[in-house]
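For reference, the structure discussed in these notes is given below.
Note that this complex is displayed minus one protein chain, with the remaining chains in position.
In this document, chain identifiers A, B and C correspond to the written order of the chains, with residue numbering beginning at 1 in each.
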Amino acid sequence: MRIAFTPEEEAFRAEVRDFIEAECDPAARRRVNEGLGLAKEDYVAWHKALAAKGWSCPHWPVEHGGRDWTPAQHYIFEEETGDAGCPPPVPFGPEMVAPVVWTFGDDEQKARHLPPILSGDVWWAQGYSEPNAGSDLASLKTKAVLDGDHYVVNGGKTWTTWAQFADWIFLLARTSSEGKRQEGITFLLVDMTAPGIALHPIVTMEGGHEVNQTIFEDVRVPVANRIGEENKGWTYAKFLLGYERFNMAGVPAAKRQMRRLRRIADDQGLAGDPRFRHRMADADIQIRTLESTMLRLLAAATAGKDPGAEASYIKIRGTEIDQLMTELAMEAVGPYTLPFAPNAGAEGWNEEPVGPDYAAPVAPTYFNTRKVTIYGGSNEIQKNIIAKHVLGL
Amino acid sequence: MRIAFTPEEEAFRAEVRDFIEAECDPAARRRVNEGLGLAKEDYVAWHKALAAKGWSCPHWPVEHGGRDWTPAQHYIFEEETGDAGCPPPVPFGPEMVAPVVWTFGDDEQKARHLPPILSGDVWWAQGYSEPNAGSDLASLKTKAVLDGDHYVVNGGKTWTTWAQFADWIFLLARTSSEGKRQEGITFLLVDMTAPGIALHPIVTMEGGHEVNQTIFEDVRVPVANRIGEENKGWTYAKFLLGYERFNMAGVPAAKRQMRRLRRIADDQGLAGDPRFRHRMADADIQIRTLESTMLRLLAAATAGKDPGAEASYIKIRGTEIDQLMTELAMEAVGPYTLPFAPNAGAEGWNEEPVGPDYAAPVAPTYFNTRKVTIYGGSNEIQKNIIAKHVLGL
Amino acid sequence: MLDLELSEEQRLLKDSADRFVARDYAFESRREAVAGEDGFRREVWRRFASLGWLGVGLPEDFGGSGGARETAVLMESLGRGLVVEPYLACVVMAAKAVALAGADAQKEELLGGVVSGDLLLSLAYAEPRSRYDPAHVETRAEAAGDAWVLNGRKGLVLNGDTADRFVVSARAAGGVADEDGVALFVVDAGADGVHARGYPTNDGGRAAEVSLENVAVAADALLGGDSTGGARVVAEVVDRAAAAVCAESLGLMAALNDLTVDYAKTREQFGQPIGKFQALQHRMVDMFVALEESRSLTAVYMADVDSAEAAERQLAVSAMKAQCDKAGRAVGQEAIQLHGGIAMTDDYIASHYFKRLSAIHRLFGDIDWHLERYARLAL
Partner (left out) sequence: MLDLELSEEQRLLKDSADRFVARDYAFESRREAVAGEDGFRREVWRRFASLGWLGVGLPEDFGGSGGARETAVLMESLGRGLVVEPYLACVVMAAKAVALAGADAQKEELLGGVVSGDLLLSLAYAEPRSRYDPAHVETRAEAAGDAWVLNGRKGLVLNGDTADRFVVSARAAGGVADEDGVALFVVDAGADGVHARGYPTNDGGRAAEVSLENVAVAADALLGGDSTGGARVVAEVVDRAAAAVCAESLGLMAALNDLTVDYAKTREQFGQPIGKFQALQHRMVDMFVALEESRSLTAVYMADVDSAEAAERQLAVSAMKAQCDKAGRAVGQEAIQLHGGIAMTDDYIASHYFKRLSAIHRLFGDIDWHLERYARLAL
């Protein structure tokens, strides 16, 4: 498929490429391309490099440090950074809390919180899920009780990704049990150094530590750190969940996975196996199909139209393809998916790998990727939403 | 897999084979093996031949003309008749109404109705479904109003299979609208020659006429033709639906389809295509798996045990495999599934076929077989039942 | 930037086709047309001509307009209407073969006739043993002085029973499946030795087996005077036909999805509309996603069908056909299942959409065939 970019757009693409070449750590890119994990420093270093160029949060409003890019430029930027294996953006600050702050926060909150997110100096975590809430977010139980000019927060959040790196956390807390469950929720910004916050690491099945239980015991949060009005937090939370920036991160990642899969299949003698080729071809068409949907959204955005219903199934298909790619990799690698090497490829790891050198990350990635159809609103929840809001059932 | 049959059982198998060879019309068998339809006469002729041998309804109680066979003998009988392509049993009389008659009918009803079913002299139809009832059987609206020693029946039944051949029909009619919907239903036996019965053929998508709408307008049915008590018909109906005779008819048919599929694949040059071989192997394993489940039931029955939950998913898997086989045949035949020849192979048809001679029945069968996951309690209903009664959800 | 929005002309074409289908192409009158002798209505065909549709996808120099995207726009609307008139067989396939292979004089004569609605052409390329390979040509063309003699049998010639003339592929040289050595001839349906045996197809269409027995044709019947490159022309035409039925399947799927959702909202079982049952809801969402994804892929790749690079065209067509067939199978089967018994009947339109989708899956390469070609080109 040919996309006719303008000469200006092609020039922009060249600029992005040159910038990546010059500023993005090749070691980090190699790790991304080989399916290995990154350290916090890798994310921060790339974010700061982008920030120095003014590109760390290009989708933000210009007044807060965003860029006045066309949809095509966003597309090119994400395609190039994704294709090159640059560390992917960490969403909690730039993509989740920031839009809430600039939309519903007061001037002081904007001045205090947006610049360090833009610069990469402050790392945020998300405090939505609770152990007994799951997909039913509004059933949350963490309490915030007003005490003078502070809220006193008690309760616990779970699945707080990378809270161990976080300087701040945004969270939903119950300030009232009157009325419907969605009422009585307040949106708070909390300094992670506040006394009374304890982290309990959750080890996921592949052996990694990405998520935590975050426990709040009499944590005092200044009222000044409340977003908007008390008891209106559900409105801001829904805004956040619905804030779909134009995002095609899944497609470049899937293409990277496909390139890696083809290398593995070649090495394992599967490239000529008609059944495996058939499955690879099918997967490749699925990726192009998802990409086509992204392009439809882009075309609609360029024409100033609301993307509408198309956007709603991207999460479903993107995560299904992600899981499919990890399964195909398992199949291609075969028996050497068995060795357990949770730190394979980590900084300082210098053991000889067991099996082919591409094998180590394959099973952990397969295991870890089971999460993607669960988190961010499980795919079942997404289907409920489409059934109701798109099909009218 | 080896089944160690006893010498007596092997002798029985030989007897069944010899009988089929001697008594079952080779032309009818050829039609079954080639996936072509049968005429009423084919079914009746084979049933009468079996009846002469005392084998027409072997699963009936001996007192009514059944055989005192072991489960292994039933298995062998169905395997041999299925494998040979004998016309399959027509269930409405022998397998549906007969158990209701001998269980709940009075002596006069037994004497009147069971012998002609056994002999093949009377053909029955089923009057359960109604246009607006579907899977929700209990919402039926056909009414029977008592008038002296007759019920006056008004209403309509749909999907009455082969009602055009039927001498009698059993039906559920509403005799009361008090209480729960399941109460107030009465089970009636109706002579199809009674005045006021009209048939409207329903042509199904492949072009065939298997089913009808059967309309009842002031049809007078003697009270003597009521099964059991008034308003208790739901009990008898549920008994009928739950009357699972030991039935492995689906497996020999699937094996026949597999043999035909392999011939087609050979002729179309697909036998060496690894992808198609893969799908055929997968289907063949599915058939063996279903057969294994039937054998488990047989073993349990032999040991005098209730088959239990295993029985509940046979309808689901049997129909899925049936549909899978018709799809694989479509795929194998390819473009020559297109010609429309609804009467191909019918008595008196002597046109030259378009395309390979095995092609004509393939698409009509694929289309017609869409019904199997819908009728007899849709597969969705079966899943609801398993969820509730087996999993306790 | 990528232009996925419809142009003004495309929008007009779509509106007029949608309007025609909605207003003037009722299911009942279609049924009568299918049962009639030609399998379609001549007056509808003349209407197509007057609307300018019989030139859609043909060169402007000979009265046509637009390319693969315009063909797709029209096909999608015709799909929604289950239109049986032979636009695919005559315009997208046979006339396009003339446009690609013919000399100017041939194009002038034949395309003029097609665009005006006066001439019906069918492409006789497939054979009883060719399956999905357009280069498999057993029909023989033997030079006899200036003229040619054709012998062979053509299978599944779409709308071949009403064609005035056939465009016939015949082997002038080489082995049975060689890409080179195939010639394309224009043959009168009434010529000596030509026998077309027409029959209905499962999807409400018509086709014919065409036998050629010592059919003598003059030198000017050979398209473009080229007796060797015909298989490549047919391959391109078949790709275009595959792309066209992908677009058609969008219309078919959309119709089935709408029917299913509407039915689920009104059909009550166990005291509520069946659309309230979550298991069915999720399956209808899958149907919706399957259609939307097919829409996306075809929107982006349809333009590649006009590419001068065969590999680019083939990759796009194979991706689209594999995706649309996969989606169409799922949507078709689920639509029947979720409706239940009613959709099994000939009286209810859903079964006809289903059968047309099933026919499409067996035309111009099935999923396996296209995945194999895709793998060869893309992996």
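Here are a few things to note about the model shown:
The definition used in the following text is that a residue touches a chain if its C-beta (ideal position, glycine included) is under 8 Å from a C-beta of that chain, and two chains touch if they have at least 3 such contacts.
Small disclaimer: the values here were computed from a predicted structure and weren't measured.
Within the set A:E10, A:E41, A:D121 or A:D136, the residue that contacts the chain not displayed is A:D136. Considering the whole complex, the residue from A:K238, A:R259 or A:R370 that touches the absent chain is A:R370.
For the options A:V203, A:V223 or A:A303, the residue in contact with the chain missing from this view is A:V203.
Touching residues on chain A toward the chain that is not drawn are 129, 134-136, 139, 158-159, 202-207, 268-269, 273, 275-276, 330-331, 333-341, 354-356, 363-364, 366-367, 370-371, 373-375, 378-380, 383. Touch with the hidden chain on the side of chain C covers residues 277-279, 281-282. Residues 1-6, 9, 70-72, 262, 271, 274, 277-278, 280-282, 284-285, 288-293, 295-296, 298-299, 302-303, 309-310, 313, 316-317, 380, 383-384, 386-387, 390-393 are the ones on chain B that touch the missing chain.
One rule holds in what follows: only the chains that are shown with their structure count from here on.
In this assembly, the C-alpha centroid of chain B lies 39 Å from the C-alpha centroid of chain C.
With centres taken as mean Cα positions, chain C sits 43 Å from chain A. Inter-chain centre distance (chain A to chain B, centres taken as mean C-alpha positions): 54 Å. Within chain C, the positions touching two or more other chains are listed as 368. With touch defined as above, residues shared between interfaces to two or more other chains in chain B number as follows: 273, 275.
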